[in-house]
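Heads up, one of the protein chains got dropped from this complex, but the rest are sitting where they should.
For clarity, chains are labelled A and B in written order, and residue numbers in each chain start from 1.
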Amino acid sequence: MSSVTSFFKQPLVVALILIVALLYLGQSLSPGFASADQILRLLIVASLLGIVAAGQNVVILGGREGIDLSVGGVVSLSAIIAGNVMNGADGGILPAVLACLAAGAFFGLLNGLGVTLLRIPPLVMTLGMLGVLQGLLVVIRQGIPSGRAAPGLSAFVTQPLALGIPGIIWLWIVIGLFMAFMLNRTVFGHRIYAIGSNEHAAYMAGVPVRLMRIGLFMISGMFAAIAGLCLLGYSGSSFANVGEQYMLSSIIAVVFGGTSLAGGKGGYTGTMAGALLLVILQGILTTVNIDESGRQMVFGATLLLLMLFYGRGRAMRA
Amino acid sequence: MSKLRLNGVSKAYGATLALRRGDLEIAAGEVHVLMGSNGSGKSTLCKIIAGSVRPDGGQILINDKRVTISGPQAARAAGIGIFYQELSLASHRSVEENICLSALPVKAGLFIDRAAMKARAARYIALFSEVSGEGFHAEALVGNLRADQRQLVEIMKALASEAPILIFDEPTSALDRAQVDRFFEILRDLKGQGRGIIFISHRMDEITAIGDRVTIIRDGETIETLKLSETDPATVIRLMVGGASDMPAARSSAPAVVETGAQTAISVRSLSGKGFRDVSFEVAKGEILGLGGLHGQGQSALLRAIFGASTVSSGEVTIGGERYDAKSPRDAIRRGCAYVSGDRGRDGVISGRPIIENVTPIHYLRDRLMLARPSSLKNKAMPALEAMHTKFASLFHPINSLSGGNQQKVIIARWLIDRPDVLLLDDPTKGIDLQAKADLFALIRQLAAEGLGILLYSSEDAELLGNANRILVFNGGSVTRELTGDDRTRYNLYQAAYEAA
Partner (left out) sequence: MTSTATDISSPRSGGLRSWLERYPFLPALVILIVLLALNGLFSPNSLSYRSLTGLLSTYMALIMLAIAQTYVVSAGDIDLSAGATLSLVNVAIVVLMERWGGGAGAVLLALALGVLIGLACGLVNGLVVAALRLQAIVATFATSIFFTGLALYVMPVAGTPAPALFWRTYGGRLLGLPFVFYVLAALAVLLYFLSRTRIITELLAVGDDQQAAYQTGLPVVAVRIKGYLLCGLFSALAAFCLTGDTASGDPLVGGKMTLYSVAAVVLGGSALAGGWTTVVGSLLGALTIGLVNSLVFFMGTPSEWQNFVQGLAILIVLMAGVLAGRRARA
């Protein structure tokens, strides 16, 4: 295979090409779709997804069928916590951030303990945790109001911060840089890949496998919590199960980024492109005037089509 | 007329050329040995014949007629049966199900004909009835069996194909002497029936016992085919290694005694744990202590327990004068232990990742690093890799691009960046070629000279006899005898291996 072809087959490149193509398609279907304003709006939504996807990415990279189905619940819970701690006051932002991080870390810790100590498959553990979180949300909603975002937070998410770009997008960029650095230039990052590729070999090389895996789930919880906080800033107040859609979307974004669900392979830059791709796709489907059934069918079919480009399994006969 | 003929078969994996030009000719009624170092292409050649790898070029002829083998099913239909080195068994299925799996007998097109399946499997199980050992029966789940028993099942499975052409890729690696003898009897029977048998092994004594002809492959190319009766091991080895090299260094004898007055590197007193019982010994700095005996008698178990990868129930270990209690490999590494495993796929290789990430993990731990700077890591990694003459294109290529032997060298190199105090070698040369073995033992002797205490378990007598200053022989989890000085002979090794504890 020539180096040109292999360059174009990289997930990141494919994603970028598709993004441009979809923007073009969107613009032709609905003029104004690719306007600067709209693109910024898409980027904000993509940032929210991208932040959740960062945590998901790390859990998946760690291997052992790592996946976090509870992120949606953490996002919703975090939005409520943030709203109540802040209660519309700028002074409440810092405590809200800390409270959200603590909540995310807590549920991540529970997930991590279930997966490492009791060796429950991550799919099952995080699924159960999701059920618990959703139940908890019902309880909380009865008791307390949904709270309000502080104006500072809303501005951070929706208003331009520098160079006309809202703060949240900058946050996403910073996270992207941080992830690239962490995964490639730190021992911690290398260890994530090690436990994802061959956990036993990593164990024999002295990598603290269990601690790391718990850490990965805590990181996922914390990223989801931050996303929930920002989501509050985006919508002003939290409403029922606002985080639900993030679960499978974050997984798809990671897959589109070229990370294998088996672990040990991939990176975050691709996931960022994947998140953007997904958000644009959903955006197009919303603007186009077809009913719900058509929208779902097109979305499902398009996802399948896109998956043909990303991480198809190895053929049995090489 | 030849049963099977390969002309110019080739296979490349991306940029790596696994097989450049594979030629092979198998006659009816012969055991044809295939020899070559790891990475030479012989496994690839066999997998191409068996259908699980697609060749890039070349021809395959069966009974002088050209055939295309499109997959394992097609290979079966063409009359080829294979024993896979890594085994192709379903561990949650029973022995008899595994034996008949490729062609489960059916009733009414849907239901398994259990009676027919039992009868069929029983024929092949009976062939090994006296040597299969405790716990082996038709309904046993393969996952519950010992390693040698699992290998027997794979052999039975290959035999059950009743194929005129049979391929055995390292079929005896876990078998004991009695099992090997029985297996060879069966092979001789099959020879008499006119079948063509391809046999791959690293063990010279087995090859000379059962082989008729030998084909040597080196660097992806068939070099020569010889009649075993007309040649000798030295010639064969020379052809495998290529160039004007003499016998590998493993044959030279190691000194019987290490200079007196040397400090103790590691001392073990009445140690018991999973798989071994009441073991005591001391290894001085600069000494190589060999662990001998039949496979699976506690040698590996002991090493893994010392390294913290397995449980210790009682006893005491002292390293450098201080009480040593490793609950995990992490602890052991911190205390200066290094452990090299023979099962690199399970214990060593972080596949898919670059070579440099496979060399650095221990260094990260020993130096308590947090950042990974490529330039400084490179400076540490290169000397270690070069000490083993490791062949690679770039530190940043994935480790899978290397041959098996070179991969093992990378894994060994990871322990060399920071000097350990105690080196635990658990059959480190399993599955690597002769040249690599020679390099490794030269390195080990050098490390001993520099003052390390070394424990060496090897499944090959020659390696133990050639390198160990003393040998502890294991049987049934305990040490039966210690061989020192002139007692270190192959005869004594075997005798002690069969002695009761």
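Things to note:
Rule of thumb we're sticking to: a contact is a pair of C-beta atoms (placed from the backbone, for glycine too) under 8 Å apart; a residue touches a chain by one contact, two chains touch by 3 or more.
Values in this document were obtained by computation on a predicted structure and should not be read as measured data.
Looking at the complex as a whole, the chain kept out of the display touches A, B. From the set B:Q59, B:Q73 or B:T484, the residue in touch with the chain omitted from the display is B:Q73, counting the whole complex.
Checked against the full complex, the one of A:V75, A:A149 or A:I251 touching the unshown chain is A:I251.
The chain omitted from view is touched by exactly one of B:A90, B:A178, B:A209 or B:A393, namely B:A90. Mapped onto chain A, the footprint of the missing chain covers residues 65, 67, 114, 118-121, 123-125, 127-136, 138-139, 142, 248, 251-252, 255, 260-261, 291-301, 303-304, 307-308, 311-317. The missing chain lies against chain B, touching residues 50, 52, 72-73, 75-76, 82, 84, 87-93, 97, 101-104, 106, 110-112, 114, 141, 157, 272, 274-277, 296-298, 301, 476-478, 500-501.
Going forward, only the chains that are shown with their structure count from here on.
The geometric centre of chain A is 44 Å away from that of chain B, both derived from CA atoms. Partner chain B is touched in their complex by these residues of chain A: 1, 184-191, 193-194, 197-198, 200-208, 264-265, 316-318. Note for the complex: chain B touches chain A at residues 13-14, 51-54, 71, 307, 309, 328-330, 332-334, 339, 341, 346-353, 357, 360-362, 364-365, 369-373, 414.
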